[in-house]
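A protein chain is absent from this complex, but the other protein chains hold their places.
Moving on to chain A:
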Amino acid sequence: MSEQTPRSAAAGTSGAVVVTGMGATTPLGGDVPSTWEAALAGRSGARPLTMPFVEELGLPVTFGGTLAVPATDVLPRHESKRLDPSAQYALIAGREAWAQAGAPEVEGERLGVVVATGIGGVTTLIGAYDVLRERGPRRVLPLTVPMLMPNGAAGALAIEFGAQAGAHSPASACASGAEAIAYAAEMIRTGRADVVIAGGTEAAILALPIAAFASMHALSLRNDTPETASRPYDVTRDGFVLAEGAGVVVLESEAHAAARGARVLGTVAGAGITSDAHHIAAPDPEGLGATRAMRLALQQAGAQPSDVVHVNAHATSTPVGDVAEAVALRAALGGATDAVAVSATKSMTGHLLGGAGSLEAIFCLKALEDGLAPPTINVTELDPQIDLDVVLDEPRKIPNGPDVVALDNAFGFGGHNAALALTGPRGGAA
């Protein structure tokens, strides 16, 4: 670690970026409370896919982590038909987060949005191409472009909440959701905004992405038992489970939150962003970029490795990626790694791609609030290459509150690495 800096950043005094709202829609639940409850209970959100294309096209993977509560059950039809599903999920999560934050009164010019996605409006793109081929160009609807563009969700949330300080959509594959929170925190630290709505979203459980991910041997083929397919760190892991959903938080400068008496749910104490410059899809086998990201996040937080009590790992359940991250984590934290409760919640949620990093940041904040690290399910035999203290099967008590740190890791194709250092609310839930 570099030189010691005062703990004030991590403890959330002046200049801190605090979290005042959280929202999600996931394979485990339609909001944060139900998703978190299911995660603590160790439930799987993977289920057989019922869309006709699965059989028609003979897809090699016939299951996925579809939303527990379909977006079309939540949004009225005139809203859902104007938004790609990826933007619908972000809107649902954004409304929950905004409501929890107490719908803060903030000038539009001081309110920002950062909503990331890995793939963007692929449902709209593929659907429109089918319409073009089958029914001709006159049937392609005029909202096709605003719906398929990857910044569609950010634009929709900016309109919903009147955010005029900038609406951004970082695209860094499966690091996107965490990178969005990092970027949002930076907007607040650099004074561009007082409040930023930030997160990631994905809606890509479709024939083409399934075929394409399967083609690179990235997906689990456990079609007979979807709920056991995502098994990060298990010796028999064979790929990730494609899932969908969104996680969105409301970030706020501590001064702004304090001035309006907002309840603080935690802080984004630090963020580290790096790139591997190694391979477009494979992680650096030594995980150097990931190590640097974690170190940078702790450095910005003014925290030491020994302050870290919990890591929500990227751990997607792929043979190579899980080991590379474990090596990187041990390199970043050194001997302090032994005292860290590591959870791989993708064992339950599946992999939300661009939504993963932000959902898992929410899991970290809930873990610090409750003093409970969520379980990693489906591990029958821990891979001996994984030299970590993995939280298996049941939640585990961890120290909580504002003086300890949880790390949220998110890595993406392209060699993107994002790590967030999060601290909990003062006093936790009790």
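Following the convention adopted for this analysis, contacts are C-beta pairs under 8 Å (C-beta built on N, C-alpha and C of every residue); 3 or more make two chains touch, one makes a residue touch a chain; residues count from 1.
Rule of thumb we're sticking to: contacts and distances are computed from a predicted model.
Set against the options "Acyl carrier protein", "TIGR02186 family protein", "Electron transfer flavoprotein subunit beta" or "Branched-chain amino acid ABC transporter substrate-binding protein", the UniProt name belonging to the omitted chain is "Acyl carrier protein".
The chain not shown here is touched by just one of A:R139, A:H217, A:R263 or A:R426, and that residue is A:R139.
The omitted chain makes contact with just one of the residues A:P76, A:G261, A:G335 or A:P384: A:P76.
Residues touching the missing chain, restricted to chain A, are 76-79, 81, 138-139, 141-143, 146 (touch as defined at the top).
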